[in-house]
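Take this structure first; my questions come after.
Note that one protein chain is taken out, while the other chains of the complex remain in position.
Showing chain A:
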Amino acid sequence: MMTIRNTLGAVMALVGLSCFPVADGYAMIDGHTGAGTTPVFNLTAKQGRVATGDGNSLIFWGFADDDGQDSSQSLKGQVQYPGPTLIVTEGATVTVNLANTLPEPVSLVFPGLDVLTSVVPVFRNGMKGRLSSIVPEAAPSGKQTYTFTATRPGTFYYQSGSNQAVQIRMGLFGAIIVRPKVQTAKTYTNVFPNHQTTDKTFTKFAYNEAGVPDQVTPPGGTAISNIGASTGYDREFLYLMSEMDPDFQVWMELGRNTAKSPASFGDWIDPVIKRDFTQWKANYWFANGRNAPDDMGGAFDKNLPNQPYNCLPLMHPGEMILTRFVNMGRDLHPLHTHGNHQRIVAEDGLIASSAANPLDQSLTTITGADLSTEEFTLTMAPGNSFDSLFTWTGKGLGWDAYGHKPGDPPAPYEYLADHVGGPASSIIAPGPQDTLTSKYANGQFQPPLPDGTPAPAQAVPTVFSADPLTLTFDQWFSGSPYLGSTEPLPPSNVSLNYGGSSYYFMWHSHAEREITNNDVFPGGMLTMMGIVPASIALPAE
């Protein structure tokens, strides 16, 4: 469902005699990959329209990529919400040329990135205190060039430094991803103790860790996996959060004096609906520029011409997924990951370690203790970025999530203690069936045969035969409680289940009002993270 593109050239040769790719990678994060050591991006600030999940249409101000993206479905010159995701490689000297078609000055701030062009504010006409922008700006119909060095890998963003009370609410922001230039494959042993597969080999990393050993030995102990210090991942996703007050957006389009430039937030006082700027309160919440359910549609959907990015993570059990969170709104958005804790490995583009100099992110030697934290609700402050790792094997469910029969081999990355009849399992055969509940001793459910006698144990995996007249089925349900199984659903049921046999966990803002569209549930910052059985191929990264 995600659009996959080649990022050839994102990984550069170290010795630098020539720029040839040493690794072939794919990105699940859509964006514009700036190739080489001196990539140039050409952005234009424009006005456009977003379509909300409930069919509303609101104006926004955003950036267009004048060169198109490295996608088969280029959005050349089309303004988008959020702005194009700029992807570069550590060490690159990046130039961003900004052109401005909006009626007021626009500028670009790059927090955490080492900006080479001057970062002095613009004061209009020498008038003391009449600040126009906090960094050099592109005047209406004007241009401005910014250059920064992508010194450290990490997740960053750009945003306007002009009339921010209006322009950040209007959408002038986007993500920047800096990938480490050295990505040497590493194997970590015993990452998943007592699983069918215990080791992990990573070829992609969020941060540098060439010198980080794959094992550490605690004092007096035996060597253990150093996975806690790793930022290796199999798949990556972007969660760029933002929000809108629709009354403000409508006032910007229809209510304000458009001759007045720059637009004054303080002029928004509407006596008819009794709303004013002090009462600004979001009522639409966006992940990668879309509300639920649109965020789960395909990327570059032609029906959403200004919202090219989707937000639908899919993974196989045992895969490590990297989520790059960026909060571009002005409210906190506590992003909650169902299914497991996420491990926050970096904040604001700095890996969570106790390195003496945290800005020295080369990490070619062990520089400090691992300070990553496991959370299931991320305190995501405005203007901050976070990188988190998430994995899922179903460990500890207490039953065989795959619905194996005795004698079946365990699935890849299956937790052996939960495997039916597995060599290390405490759960062996399903055991006797309770005639009242139709449950076996191991918790598996199997309805009795039509004549009322217990079904034979070897009949598992089960048939899910709940009464379709009294139950509703959501669109992500496979019909079976078991991963990798598909069972009949009521005839009218539309299934969005990937491969028809996947698990889904809702990933959403834990401020529950934020999972509505204009007050109506469901919507907003809500998406489904799919666990796809290993037997069903996912697009290669």
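Simple rule for what comes next: a residue touches a chain if its C-beta (ideal position, glycine included) is under 8 Å from a C-beta of that chain, and two chains touch if they have at least 3 such contacts; residues count from 1.
Here is the rule we use: contacts and distances are computed from a predicted model.
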Protein name as given in UniProt for the chain not displayed, "Transport permease protein", "Glycine cleavage system H protein", "Rhodanese domain-containing protein" or "Aspartyl/glutamyl-tRNA(Asn/Gln) amidotransferase subunit B": "Rhodanese domain-containing protein"
Touch with the omitted chain, as defined above, among A:266, A:398 or A:539: A:266
- line: Touch with the missing chain holds, among A:54, A:348, A:375 or A:408, for A:348
Message: Using the touch definition from the top, which of A:53, A:83 or A:136 touches the missing chain?
response: A:136
- prompt: Of A:122, A:206 or A:483, which residue touches the hidden chain?
  reply: A:122
Task: Touching the hidden chain in the full complex, which residues of chain A are there? Just list them.
output: 109-116, 118-129, 131-132, 134-136, 148-149, 151, 161, 163-166, 168-169, 262, 264-269, 271, 274, 276-279, 330-332, 347-348, 350, 354, 356, 358-359, 368-369, 371, 379, 381-384
